[in-house]
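Only one structure is covered here, and it is reproduced in the block below.
Just one protein chain is left out here, and the rest sit where they should.
The block that comes next holds subunit A.
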Amino acid sequence: MKKLLTHRLVWPIAALITLIVINTIARPQFISVTVRDGQLYGPLIDILRNSAPLMLVALGMTIVIATRGIDLSVGAIMAVSGAVALTVIDASGSPGSLGTVFVALLVALLVSLVLGSWNGLLVSVLGIQPIIATLVLMLAGRGIALLITDGFITTVTSAPYKFIATGYLIGLPFALFISAAAVAVIAVIERRTALGMLTEAVGINPAASRLAGVRARGIIFGAYAASGLLAGMAGILYSSNIMAADANATGQYIELYAILAVVLGGTSLMGGKFTIAGTVVGVFTIQTLESTILFLGVPSAQAPVFFAVVVIVVVLVQSPRLHAFVRGLFARRRSSSDAAPPPPTAPKPTDAPQTPAPAEVAS
């Protein structure tokens, strides 16, 4: 029982379940799933479907954060990818044909892979701080997307392209299959091979892992390239949903939501340890929270206040200082005279990755 309680997915899952229970009490139809024409409908299905772009981006972000990096450019890459895909479709003679859509997807994914690799190059080869390296593309990326669409919002009609985000396959939204496939592929690559462990090694100490024979550069490069590719897929999903390439609105603040999802899932921003299951839970939590906020009648523009409160609560809960403080309180209450309070910065075993060793900070 104790082992179960200290499992690091306990709190993220508890938060998600709490949200779902509150929602269900507020409006019982929240968990109802109806079958219409053999397709499933319901608020929960909507959450699953709408979370697909964020899921893709958050997966990439998880790997990047595991290497102790951060990718701010995902929103911009989404915008570029959507702009490229729709421009290709728009320029072709037959926007409705499967071949056109296939070419558009290929080009868009290729471009996003290149953009991701660019980030990887800056971080792993030139050794630029991840925040700054990806900030460059975050700034320039939307400009590039605007150039691709000539500053307009490109709208096209293409049934096969629209299917990607809104279509149904064996009763379930097609987008769900894409995000599930991405989760499965990433989980298998990272967890069924040694790559995940090597990624964590790089995140804990790049220099030490390089000396130990880990190809730190290649792993960091790959993380950003993967993040770019996944962001490209998210951009395709987003643009397919609205069937328009809006360089300014696509992926607005998604990097922040993705980081929030990763942190909510229990992955430490200090790098070195990551959980893909946690990120999946984090994404669902954010999407459920968003749906809750909308249900409460709060204008969606005001939703960031709630997310800010969530971020603050989550980081406070994760804070080693607060843990030490609370433990100090309990220790004092239990034995006020004989036992000295624990040292203020002594971390719980589970928090170990969140407190940087002084040597690492100094290097």
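Keep this in mind: a residue touches a chain if its C-beta (ideal position, glycine included) is under 8 Å from a C-beta of that chain, and two chains touch if they have at least 3 such contacts; residues count from 1.
We adopt the following convention: contacts and distances are computed from a predicted model.
**Student:** UniProt protein name for the omitted subunit, picking from "Homoserine O-succinyltransferase", "Penicillin-binding protein 2", "Chemotaxis protein CheW" or "Inner membrane ABC transporter permease protein YjfF"?
**Tutor:** Missing chain, UniProt protein name: "Inner membrane ABC transporter permease protein YjfF".
**Student:** Identify the residue among A:V263, A:I276 or A:L289 that touches the chain left out of the display.
**Tutor:** Missing-chain contact among the listed residues: A:V263.
**Student:** Check the options A:V33, A:A212 or A:I312 and report the residue that touches the missing chain.
**Tutor:** A:I312
**Student:** Which one, A:L110, A:L135, A:A208 or A:I242, makes contact with the chain that was left out?
**Tutor:** A:L135
**Student:** With the missing chain put back, one of A:I70, A:L113, A:I178 or A:I219 would touch it. Which one?
**Tutor:** A:I70
**Student:** Residues of subunit A in contact with the chain that isn't shown?
**Tutor:** Touch set of subunit A with respect to the missing chain: 70, 122, 126-129, 131-133, 135-144, 146-147, 150-151, 247, 252, 256, 259-260, 263, 269, 299, 301-309, 311-312, 315-316, 319-322, 355, 358, 361-362.
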